[in-house]
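A single protein chain has been omitted from the complex, and every remaining protein chain is retained in its original position.
This part shows chain A:
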Amino acid sequence: MAVEIFNPNPTIFTSSKPSKSLKPESIWVSDPFDIKDDADTFESDELIDQDEIFDLIRSINDPEHPNTLEELRVVSAPQITVSGNRIMVEFTPTVPHCGLSTLIGLSIRVRLLRALPSRFKVDITLKPGSHQSEIAVNRQLNDKERVAAALENPALVQTLEQTLANAMLRGQPAE
């Protein structure tokens, strides 16, 4: 983890209500449907739309602050496009020089890799104009070989797991 703090004073937004797909009684984290976050939860014909993808990634922790990507407006449903089996996720770092953008993008990729059926091809990019090294970061996040090699780096995986620790909460508050 970087010693330098990139954004000491991020703007924190309140989380929006959990999306309509959750049943009222699933407020409690102990509901098995909400804890399980692997591909088994999806029926093969289940419609996966931008709200569903947002639900999957909204509770990923920012690596630098004790907030989720939703709270920091790094990810939002309008920044996700689903077209057939292709998913495009745009994310907005809190500051244009954010050195942890690649890590954030990687955590989104890993979360979706684990949660979605294999048929989906996911492209993850920075919101245009939101980062000074936009092209370089986008290239790294979408190079399959670079991503695979990064995931064989134990130190990086450990950091990633911390960001993903509460990802299955899908927007609900942590205990």
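By our rule, contacts are C-beta pairs under 8 Å (C-beta built on N, C-alpha and C of every residue); 3 or more make two chains touch, one makes a residue touch a chain; residues count from 1.
In this text, contacts and distances are computed from a predicted model.
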Pick, from "NADPH:adrenodoxin oxidoreductase, mitochondrial", "Probable cytosolic iron-sulfur protein assembly protein 1", "Esophageal cancer associated protein" or "T-complex protein 1 subunit epsilon", the protein name that UniProt gives for the chain of this complex that is not shown. "Probable cytosolic iron-sulfur protein assembly protein 1"
Touching the hidden chain in the complete assembly: which of A:9, A:118 or A:158 does that? A:118
Pick out the residues on chain A that sit against the missing chain. 85, 117-119, 121, 139, 142-146, 148-149, 152
